[in-house]
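Structure in structure tokens, see below.
All protein chains of the complex are present and in place, except for one that has been dropped.
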Amino acid sequence: MTTQTVAGMWAAAVALVVCATVGEKVVSRQASTDKVTVIYWEKWTGSEAEEMRKVVTAFNHSQDKIFVKYLSISGVDTKTMLATAGGDPPDIAGIWQDQICQFADEGALTDLTDMGKAAGLDTSYYIPGFWDGITFRKRLWALPSTPASIALHVRTDLVPPDVNTPETFPKTIEGLDKLVDRISKKRKDGGLQLAGFLPSDPGWWNWAWSGLFGGKLMDGDKVTINSPEAIRAFEWIDTYGKKFGSKEVQSFQSGFGNFGSPQDPFMDGKVATEINGVWKANYMKVFKPGTPWFAVPIPYPADRPDLAGHTILSQDVLTIPRGAKHVKEAFEFLKYVQRQDVMEGLCTGHGKNSPLMKVSEKFFDNHPNKSIRLFDALARSPKAFSQPKVGIYPQMSSEITVAFQEVTTEQKTPKQALDDCQARVQKIWDTYKAQVAGADK
Amino acid sequence: MNKRDARVGILFALPWILGFMIFTIYPLLASLFFSFTNYSVLRPPAMVGAANYVDLAHDGVFWKSLSNTFLYAIGAVPLSAVIAIILAMLLNTKVKGMAVYRTIFFLPSLVPMVALATLFLWIFNGDYGLLNVAFKVVHITPPNWLGDPAWTKWTLILITMWGSGQAMIIYLAGLQDVPVSLYEAADLDGATFWSKTKNVTLPMISPVILFNVIMGMIGSFQVFAIPYVMFPDGAPARATYFYTMYLFDNAFKYQRMGYASAMGWVMFLITVILTLAAMKFSERHVHYEGG
Partner (left out) sequence: MSITTTDAKGDLETDPNASKPQGFRRNKTLFIALTHITLIVLSVTFFMPFLWMLVTSIKPIKETMTNPPTWIPSQLLWHNYPDAITYDSKELGYLPFPTYARNTLIITLLSVAGAVTSNSLVAYSFARIKWPGRDLFFALTLATMTIPFPVLMVPVFSLFRWIGWVGSFKPLWVPAFFANAFSIFLLRQFFKTIPMELSEAAKIDGCSELRIFLDVIAPLSKPALSVVALFTFMGAWNDFLGPLIYLVDQHTFTLSLGLQAYQSQHGGTQWNLLMAASVIVVAPVILVFFFAQKVFIQGIATSGLK
């Protein structure tokens, strides 16, 4: 190798470094000319992203000072936290309601209380359950993008004629159990063919079982994951493992397709009933049009009639990370999304109910979900509940899911699983209070 | 050794001297410091004494992830070593089509782990997975690879086997270094294939085995990408929740970087102990040329 070759190699290396630096410049965010560019990170892709993009485009046309740039970011929550830590967060981040407390405790969010007040966005403007979800420690941290309430979806064609209407369908847990025994089918080889109901499908609200049986996960400052109601709920879940055989359920479920595909167990006719959100209708429309279904409120234990008409609330929310460069402009966009016509358009597009107190008749008439009035009524019910507002919620939620799986895979009894979970979460909560939540009080 | 040599030598080694300081010693010490603090990306570190270590000792999930990782390593390290050695010995027979075979065995090591994970997620699927269909053809009820906590670790170990290619290449190189004269001598003595393997091949490549096993052990302590993609949160019931996953979750999901740092130091101590143990063991069993 001659000196020239070596020099050439070094030149190539230098050229590469230059290329990369230039390359990074190119891939870094491009600013629009004279307007203030607001960077907006959102979790959605596909048709849900398309609907939000329409809102963004309309907003950009509506005025000449701000340009909102919509970017789909996978793992938007972790990425937002990292970018905030890195000192270069987006101006708007679309996260989930259940992360607000953790983000707020970490100091990762801009306090929106004053701006919200000035814009007239207050408790009277929103359905109470949804307003509650965006406030924490008496401050406002986020504004809703699209909310949802949850109900039991039933396949009309898979239940007997005497219960195949919302009016005749069993209202209680006990009634549901009886129905499940009636309609579940096994294959010749012993495997499941049709499950009337499966507590682990889709498995997104494991933290909510306690609430659906009348329990609370937090009582004031105390963790109460193993409340008698929760144990009762998990014991009920356990009966399903015994009913079908836990191994059979596992192998049955491993064959379930993704919820956004025609192989979704509900669309595919593998489960006759499923707890799911208001968006389910939209997915059915896209992936298996013509699936016959109806929705009813989630059943309640027969001895707790006070729980009739309950639901779980969840929300996608818009936040302004701390350290965002264009807070005022970002809030302009947030405010725009809260306009009744804009919000109703977006929620119609996503097939969800509206978080706003006032809803137009037009919204109900044009909505793609035939049961939208039910979901709206459920959301307004005083019995509607969300996850507890604590900074350790992400951990609490994974711990409860583990307890749930320990029961469904028959590793622990319901009581044992919940007692262990309680001890662990209480410990995490005590440490957290001492180290994090206490620090900024 | 003269002064000029010393200056030039240190100048040449400068990238590593800096790298050693910046990317090894500083983080190692900083990590030790952080492990005695409560710290997140957005909050400055605050001293908490040994609280993180005390909490670790009482943290069931820590122990669970540690034992998961040990079980995985105990299964994966020896199995990969055996498979890699067998592959290398087969390829060392100089049969026709070496290049093609070699490429095929090495293929999985070239695939991004995430692509591999998604592919296997699908092959192991209980309903339409390729593997289960093969089982059903021969009328064996397949286990529930992805859903049964008793099986998920085995599924991962099995998948790790596909990645034996990298170790295979190193063994192959070791085998090609074994002097041909040794085999010829053994042939003259009428040695069988097994006795040649036992008395020539394995002793001659024992240093390579030691190296690979130590690296494999350290590698299996860092297992992350495949379970992270295949079993989110180590589902079901944390049967596949590994040490690095818990460390990552603490650092970047639960915002407990001090706690994560304590976990890091425990991991460091464990690998040091295991490496020393392996070296000690090797003193009796590893053959070095000329020694």
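Points to keep in mind about this one:
For reference, chains read A and B in written order, and residue numbers begin at 1 within each chain.
The rule we apply is simple: contacts are C-beta pairs under 8 Å (C-beta built on N, C-alpha and C of every residue); 3 or more make two chains touch, one makes a residue touch a chain.
Just so we're clear, the structure is a prediction, and the values are computed from it rather than from any experiment.
Here the missing chain is touched by one residue of A:L71, A:A118, A:A302 or A:A434, and it is A:L71.
If you put the hidden chain back, the residue from A:K35, A:R53, A:R139 or A:K186 that touches it is A:R53. The set of chain B residues touching the chain not shown comprises 1, 5-6, 8-13, 15-16, 18-20, 22-24, 26-28, 30-31, 34, 41, 87, 90-91, 93, 95, 99, 101-116, 118-120, 122-123, 127-130, 133, 136, 162, 166, 169-170, 172-174, 176-177, 179, 181-182, 184-189, 193, 199-200, 203, 205, 207-208, 211, 214-215, 218, 221-222, 224-225, 228-229, 243-244, 247-248, 251-252, 257, 260-261, 263-265, 267-268, 271-272, 275, 287-288. Listed here are the chain A residues that touch the chain not shown: 1-3, 6, 12-13, 16-17, 19-20, 23-24, 27-29, 45-46, 49-50, 53, 71-75, 79, 82-83, 85-88, 255, 257-263, 283, 287.
As a working rule, only the chains that are shown with their structure count from here on.
Chain A and chain B, compared by their mean Cα positions, are separated by 36 Å. Per the touch definition, chain B reaches chain A in the complex via residues 38, 40-43, 46, 48, 51, 55, 58, 60-61, 125-128, 144-149, 233, 235-238, 252-255.
Chain A makes touch with chain B in their complex at residues 78, 81-82, 84-85, 102, 106-108, 247, 250-251, 253-256, 322, 392, 394-395, 398, 401-402, 405-406, 408-409, 411, 420, 424, 427, 431, 435-436, 439.
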